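Excluded from the complex is one protein chain; the other protein chains are retained at their positions.
So that you can tell them apart, the chains are marked A and B in the order they are listed, and the count of residues begins at 1 in each.
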Amino acid sequence: MVINETAVAPEAEKIQVSQSYWSLVWWKFKKNRLAIIGGIVVLLFYVSCGLLAEFFAPYGLHTESEFLEAPPQWPRFRDTEGRWHLRPFIYGLEQHINMTTRERSYTVDATKRYPIHFFIKAEPYKLFGLIKWDRHLFGVNPDQEGAHVYLLGTDRLGKDQLSRLFFGGRISLLIGLTGVIMTLFFGATLGAISGYYGGAIDMFMQRATEFLGAFPDIPLFMALASVIPATVSPLIVYFLLTIILAFVRWGGLARQVRGLVLSLREREYVLAAQSFGASDRRILFKHLIPGAISHIIVITTLAIPGMILSETALSWLGLGIRSPMTSWGVMLQEGGNIRAIRYTPWLLIPIIFIMLAVLAFNMLGDGLRDATDPYGSR
Amino acid sequence: MSENQVLVEVKDLKVEFDVRDGIVKAVDGATFGIKRGQTMGIIGESGCGKSMTAKAILQMVPKPGKVTGGEILYHRLIRSNGSEKVDVVNITELDPDGQEIRQIRGGEIAMIFQEPMSSLTPVYDAGTHIREAVSLHRLMPIRKIDSQMVETIQAHRKVTKEEAREIAIDMLHKVGIPKPEQRVDSYPHQLSGGQRQRVMIAIALSSQPAMLIADEPTTALDVSIEAQILDIMRELQDEVDMTIMFITHNLGVIAEMADEICVMYMGKIVERADVVSVFYQPKHPYTQALLQSIPHIVKKKTRERLVSIEGMVPDPFNLPSGCLFHPRCPRFMPGICDRSQPKWTKVEEGHWASCFLYENV
Partner (left out) sequence: MLSYLVRRLSYAIIMVVLISFVSFVIIQLPPGDYLTHKLADLQARGDRSAQDRIAEYRARYGLDEPFMSQYWNWVSNFVKGDFGESFKYERPVADMLGERLMMTVVLTIATLAVTWIIAIPIGVYSATHQYSLGDQIFTTISFIGLGTPSFVLALVVLFIAVVILNQDVVGLFSREFRDAAWSLDKVVDLLKHLWVPAIIGAFTGTAGLIRIMRGNLLDTLGQPFVEAARARGLKNRTVTWKHAVRIAINPLIVILGSEALPSIIGGNALMAVVLNLPTTGPMWVEALQQQDMYMAGTGIVFFSLFLLIGNLFADLALAWLDPRIRLE
């Protein structure tokens, strides 16, 4: 028991720090270790793939080579003669083509040693699309004859898998984000209107969402995606794809927002606002939507992985992003068949990144959900 | 013969909650005894520990709470072949998930709760609730007629399904529910609040317990319904000579129901006496303040302010030194009340209080 001499008027002594809603949210969020890890991973992904892909990737997106479908090369510190080097290096690969079976195989050539340099000047690029630069996080000396470093192997066209992972990640992660934002605007607004006004508008919206929901999304995706003409530039394909994804998935988000608005509509503070004569639009925008913002943030964060996975599935079927643009789904397409699994399994590595990203988003979203309910039951 | 025997003894009970910010002493040294056939009232403000005391008696203190001290003794009366025997069971030593306490729960000491709205499982009808309790606790004696044509009870068996249903309808009738044969199949959401509380009483009494703990049973009900429920409780108590532990914060209700009253404040019992003494000669300043805060209807419009107790209930993590009530006490004695805790003192025959005013008499 704490002995407190000033117990007569304890409140006067302490400074009452009134906590705003958001500071409470942050405080509770901080306690959830999984959520913090998730948040950090998500941030790392967006920075490394989204913003600085060109820097992290040793090669450009379109750089091909003659080492088609080469296996991953491990960096070493110790060479075949047992000597230790401070700088990591890779042994070069030697290509053999079997004349009779036309099969390609690779062996490690210990005579070719390529040291890895950091912050090296290699292929030039434009950082953020604006600033000209040519430094990469790591790479091999471009002046060294025949030097290459394919840490995760290469694909059918001899492009470095690791570099493609970064560039592909940029597309996959951005589709996730922009798709959800589009869905949000469209779906949340409609859901809010539907929930608030009720009646005929609500009924119609409900039926429409149910209809879309009863429709299997694979054919919907496939059909809409295959409508995109083959001649259109990959960038436009990307935009159209985002819109298609948003269109098919808006139903789920709208339904959740509608449910949210329905529950909030009946709360006392709305009745109070109405009794003051506030207009519908004012109530909608100044009271209901801010009250729902925390829920919307949670719903959005948790919707992003679904969007990423949808794009992955579509691209895997060959209907999504078109080369030369690449995404994790496109990379899976090359690796996701029986022949590839048997002979070039390293092409499946994008799976790890996809799962990692989705896992991180889920942990983050779950943590946000717990944190935004600081007065809540759990 | 069993009139003045004690049924449940609570000795220096301590219940603590270990939460992140510290340890909260929900019950700090409660001592009292409940006699057979009596109604013991526990009164106090919200959060003073009265519910926890009741739950401790059934070993149902919710996590992260724990009974950390004291003991609770239950004097079980065993009637066999005409003779009576008393078996003392130490409840605090029983395993909260074990078989012995489960036999006592509902079967020998039953409890009804504050929220009849949500204290019944929504998917089971009234009859199913009663039958579940009856199948668990009620035993029918197997009567045998021995060679000397004397009826003896050799053993007991569980009730059959038909008997259980009969008992259910009978109990619903006893608690005053009209058309019990139909109501026995009603679901909770089809019953009104008052009816649900009657069903809860029926469930509790169907197992013929020795004691009923009523934790704020009428707080959530309208005043008129409350009166009906209290009537039923008194009738049933007379009929089966049942002991009741009645917990409430409502002085009017407890005046009606209790024979003896314990007044609790911040986990401690501050006064204990029979109902008349508590109301007409309250000794502890807290009790006195409580009684004074009851609004009086006077003939003359004197426009007096309503009396309330000064200050607020202290923060459980920042308890006052010495007597917990001293910051709000109109009879505060500096140097004494803030130095140490008062002892449980006998002020008069049958009247106890925990206050320095009576200590050195």
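Convention: contacts are C-beta pairs under 8 Å (C-beta built on N, C-alpha and C of every residue); 3 or more make two chains touch, one makes a residue touch a chain.
Owing to the predicted nature of the structure, the values given are computational and were not obtained by experimental measurement.
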| item | value |
| --- | --- |
| Contacting the left-out chain in the complete assembly, out of A:F119, A:F215 or A:F239 | A:F215 |
| Which residue of A:L24, A:I201, A:I297 or A:A313 touches the chain not shown here | A:A313 |
| Contact residue for the chain not shown (choose from A:A223, A:I236 or A:I293) | A:A223 |
| Touching residues on chain B - with respect to the absent chain | 58, 60, 62, 97, 102-107, 110-111, 113-115, 118-123, 125, 132-133, 136-137, 187, 189-190, 200, 203 |
| Where the unshown chain meets chain A, residue by residue | 210-211, 214-220, 222-224, 226-227, 229, 305, 309, 312-313, 316-318, 332, 335-336, 338, 341-342, 345, 348, 351, 354-355, 358-359, 361-363, 366, 377-378 |
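Operating definition for what follows: only the chains that are shown with their structure count from here on.
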| item | value |
| --- | --- |
| Length of the line joining the C-alpha centres of chain A and chain B, rounded to whole Å | 58 |
